[in-house]
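This structure is in structure tokens; I'll ask about it shortly.
Only a single protein chain was left out; the remaining protein chains are all shown in position.
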Amino acid sequence: MRVDGRQYNQLRNVEMISDYIKHAEGSVLMCVGDTKVICTASVEERVPPFLRGSGKGWVTAEYSMLPRATQSRTIRESSKGKVGGRTMEIQRLIGRSLRSVVQLDRLGERTIWLDCDVIQADGGTRTASITGAFVAVAQAIHGLVKSGALDSVPITDFLAATSVGIVDGQPCLDLCYEEDSQAKVDMNVVMTGSGKYVEIQGTGEESPFTPEELHQLLSLASLGTEQLIRFQKDVLQEAARGIGGN
Amino acid sequence: MRVDGRQYNQLRNVEMISDYIKHAEGSVLMCVGDTKVICTASVEERVPPFLRGSGKGWVTAEYSMLPRATQSRTIRESSKGKVGGRTMEIQRLIGRSLRSVVQLDRLGERTIWLDCDVIQADGGTRTASITGAFVAVAQAIHGLVKSGALDSVPITDFLAATSVGIVDGQPCLDLCYEEDSQAKVDMNVVMTGSGKYVEIQGTGEESPFTPEELHQLLSLASLGTEQLIRFQKDVLQEAARGIGGN
Amino acid sequence: MRVDGRQYNQLRNVEMISDYIKHAEGSVLMCVGDTKVICTASVEERVPPFLRGSGKGWVTAEYSMLPRATQSRTIRESSKGKVGGRTMEIQRLIGRSLRSVVQLDRLGERTIWLDCDVIQADGGTRTASITGAFVAVAQAIHGLVKSGALDSVPITDFLAATSVGIVDGQPCLDLCYEEDSQAKVDMNVVMTGSGKYVEIQGTGEESPFTPEELHQLLSLASLGTEQLIRFQKDVLQEAARGIGGN
Amino acid sequence: MRVDGRQYNQLRNVEMISDYIKHAEGSVLMCVGDTKVICTASVEERVPPFLRGSGKGWVTAEYSMLPRATQSRTIRESSKGKVGGRTMEIQRLIGRSLRSVVQLDRLGERTIWLDCDVIQADGGTRTASITGAFVAVAQAIHGLVKSGALDSVPITDFLAATSVGIVDGQPCLDLCYEEDSQAKVDMNVVMTGSGKYVEIQGTGEESPFTPEELHQLLSLASLGTEQLIRFQKDVLQEAARGIGGN
Amino acid sequence: MRVDGRQYNQLRNVEMISDYIKHAEGSVLMCVGDTKVICTASVEERVPPFLRGSGKGWVTAEYSMLPRATQSRTIRESSKGKVGGRTMEIQRLIGRSLRSVVQLDRLGERTIWLDCDVIQADGGTRTASITGAFVAVAQAIHGLVKSGALDSVPITDFLAATSVGIVDGQPCLDLCYEEDSQAKVDMNVVMTGSGKYVEIQGTGEESPFTPEELHQLLSLASLGTEQLIRFQKDVLQEAARGIGGN
Partner (left out) sequence: MRVDGRQYNQLRNVEMISDYIKHAEGSVLMCVGDTKVICTASVEERVPPFLRGSGKGWVTAEYSMLPRATQSRTIRESSKGKVGGRTMEIQRLIGRSLRSVVQLDRLGERTIWLDCDVIQADGGTRTASITGAFVAVAQAIHGLVKSGALDSVPITDFLAATSVGIVDGQPCLDLCYEEDSQAKVDMNVVMTGSGKYVEIQGTGEESPFTPEELHQLLSLASLGTEQLIRFQKDVLQEAARGIGGN
């Protein structure tokens, strides 16, 4: 039995409230247990300098936490005057993950900005951000298709992420903060709807792990991302059409 | 008739959802029309250097907007590496306003941080922040009294803020974004429950204004803040007790 | 009787030494009591990006204090690597105030930079800066007219600023530093030659104020700005012609 | 056949020149093919604030590239005024990896700084940095034991890292820059002398990968790190004694 | 004949207005031709960390130019967020020069800050700053002696600086801006009252110079600093007593 009563292979409650921010082209309040992230997608009709004139588009992400998303207040990065290493690492991960399923050469010379702002944190904020950002980007692209800016949906597959880890010797799915802070091994896995890996980031800072443990963790991650993708399909409804060429 | 059908002396819909963030000592989702601000109060058991050993406490505020709170996406201040002038001006205003009704010498050597994060903006974000921050600080102080850290409530009066302005020649209460961008005169007024002024910030950048117009604007502001304070009392319930010595 | 022997409605000694810096298009050493500010106007033949191609001009201000303008030395903002909130607030105020009397659409696509550098501070530096900056901008625009770059003077009215406040329960005009640090209410008022308000920034951080007190303070401010505008006319001489269409 | 004539499971030439920098407590010039990194270990007799008084030590890393380590010159991060996301990600990875084999509670209240400065880059700079940093830290700790500051060697195992990836459909070991820039999947693996994983960071930004491909890549990584650890033992000689309790 | 009618060995008009800033412990408006620098000395009763507990004092300098000190407006370093290389070089030079004649071990554990703010620039701002800073520091130290904080004057000699250069093939003393911008060789020389060198900084970026030319330039510098020291003695009057043990 886990600290919050779940089975080792059980996700926390998942809720996705779409169209959460009225100005954005795509937006969702992504809740996984007590972790809550506002994910928005913003379409900008230009690309970064290195892509100008290439005919290609770009997808990029920014991630942040409100100061009191955490148990004790954290200082704002704007006050410190620089973005920290953890934040940079996470936003690079989100951007890279989403780009793996968006066909940039079919997007046109436009950028989709994905903003993931954690308003309440209880573990797994980066994986919740990726899962929510997929919903937002799918909505934004659906809007581009509806408006005629795009002919078809340049998304090759669904995409979701979850964390897995070894807590008290037991491989577990979807760690909450309390579990995460005790885990000896901690792994974030980003997977597609067809069960392929987009990112695997596993770290055994506290204690190295064996190939057998790796195998068990990856199985749990697969289980979790499958369920998250079912939630995505439910909330996206019409906007899910055309993803992966369907 | 105004752009959204209101009377010249009518507030937008006001909603305050308290205990919005589970980790914070005080928190409210403050909604004034489509303007939505998460206000949290965090209690820290120490004070800035200039107050150490003085026996006095401190109240300070930080303000920010999510990138897509606005109609087109704005760049994060953390990415720019510095906090802009508008943000600094607003957070100084929020801090100063709240300090005017909190008796710092009765607060003990602790700091209350007020974080006002705009998740959706439609005009009046700074005044909504002040009105919401009052609720959060009152909750946090109520918690200190309940836990025995304080004997009584060191808040001298209620406090709320609203914007007023002259739109198409007509003094109006509580401008939405569309009105604000057309207003010739724009004024933010912070008032107490007993009808005194804490801050008046009026600017006629587009066109100077007469003493008569000033008088009309201040009357509307008084009307608006009275109503906002009634909302505060409703949401605070038990936590309203002891404010102003009652 | 006030700390320096003045009446409650009396300005400090005012001195304006024009053409103080030989390189600048307009410049004045603005002295109000022991407060001394070098105000310069610099004409740049281009505008910020948001105005390019609009045919409009721009007026903007920067404000700073020498480290030893103050009683104890203050650290330079260049050493700290960032401009503080107080400085930003003041330079935004100066810029906004001056733009209210300059017709930007008649200025041509050029920027006038107003630099206000306090070399000695004794209270009221922001209002002295505004009053001096008006002289500098009028000189610079006079130069543009004389050189034929402009046909007529695109300044709609004179502009001056003063501080007022409640010291020991007494509303007073033009606070010096010692008064300012004891005042319960502190207000900066920017007014035009025709007696209209451009900016009112009043704060009762120490203690909220009543509508009656507000009325008394505004009357004193009106008295003070009238006198300051008379000094401006004296020092501007020929350069005062054409202001307000005269 | 690979671009530089190697087999798919073959490392590039490895050279480690130890005691490369005379001032440092440990240092090595780590060469893997044309990738050359100066790795130094510096012992500082104090710890970061969060460990003061805990009796524990700390191991941390910094990573940088000389401007002309790369094919075209890159701008210095000191000139840009901030450390980029890629650099932060790498130095966090190096620090975390090395901490996994150093027993911080047996190190005493001291910090070991690992500086990895790439003087010539040809792919795999982060894995070469980890492999070289292990040598430097082992030397520095050997010095602490020799001087009597430590009783025994608080290192639990050897540690090395290599990159693997899928190039033209073929899983390959130890990618050079040309291969890396064409790889569809790119993975960095940090392993211990006993064949356990410390870090797995795999990314299929260009194309997601299957569990079967993951398996092949991890086998190659295991092969590579085994060989690298043999090189470490050779260069460390006497300083290898005591690692892992031997 | 030079551009402003001077002989090759003639200084510009020198004026020193002492006690220029009322708050400072020492201050002078230093004018050399149209170059005008406000030099202040501020006494702080503590030293930088590296001197704490040493019983020694410290002398340090900061240098800046008002934006419109120059012919066209220059951007503030506070706005740029960093102090430029030229400024750093100059303030290091001023600090080093002044420290050469102040006996830090007789100053007590206090810091003297020398602020040199150029309000109008016409060449030779760094040498004018040094010459003026000497006056300010002598006044501040005189004050410490008068107040009893020091027994005697810990200044070993007078100190002044001037620029020399080769203009149109002719070695010249005290270059104005127009000369400076045409000079092939440019040298700043800081000398003591007894004719010794404290700093020689000569640069032939445009064209290397011969030992013979160096000799001529140094002779002119000696002539100039002698005269400047006579001005210093005049303005310091009583505060000159005790310098160099007299």
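Chains here go by letter, A, B, C, D and E, matching the order in which they are written, and residues are numbered from 1 within each.
Everything below uses one rule, namely that a residue touches a chain if its C-beta (ideal position, glycine included) is under 8 Å from a C-beta of that chain, and two chains touch if they have at least 3 such contacts.
Please read these numbers as outputs of a predicted model, since none were measured by experiment.
K.L.:
Given that one chain is not shown, what are the shown chains it touches?
P.N.:
Computed over the complete complex, the missing chain touches D, E.
K.L.:
For the chain left out of this view, which of D:83, D:102, D:185 or D:221 touches it?
P.N.:
D:83
K.L.:
Of the listed residues E:42, E:64, E:139 or E:192, which contacts the missing chain in the full complex?
P.N.:
Among E:42, E:64, E:139 or E:192, only E:192 touches the chain that is not shown.
K.L.:
Could you tell me which of D:24, D:102 or D:214 touches the chain that is not displayed?
P.N.:
For the chain that is not drawn, the touching residue is D:24.
K.L.:
Quickly run down the residues of chain E that touch the omitted chain.
P.N.:
82-86, 88-89, 91-92, 96, 99-100, 157, 187, 191-192, 194, 196-211, 214, 218
K.L.:
Could I get the residues of chain D that touch the absent chain, sorted low to high?
P.N.:
21-24, 27, 34, 38, 40, 42, 44, 62, 64, 66-73, 76-83, 87, 113, 115, 117, 119-120
Here is the rule we use: only the chains that are shown with their structure count from here on.
K.L.:
Starting at chain C, what is the smallest number of hops through touching chains needed to reach chain D?
P.N.:
3
K.L.:
Sharing over half of the contact pairs with A-D by residue number is what counts; pick that pair out of C-E, A-B or B-C.
P.N.:
B-C
K.L.:
Check each residue of chain B and list the ones that touch at least two other chains.
P.N.:
81-83
K.L.:
What topology does the chain contact graph adopt: line, ring, star, complete, or other?
P.N.:
line
K.L.:
Can you name every pair of chains that touch?
P.N.:
A-B, A-D, B-C, C-E
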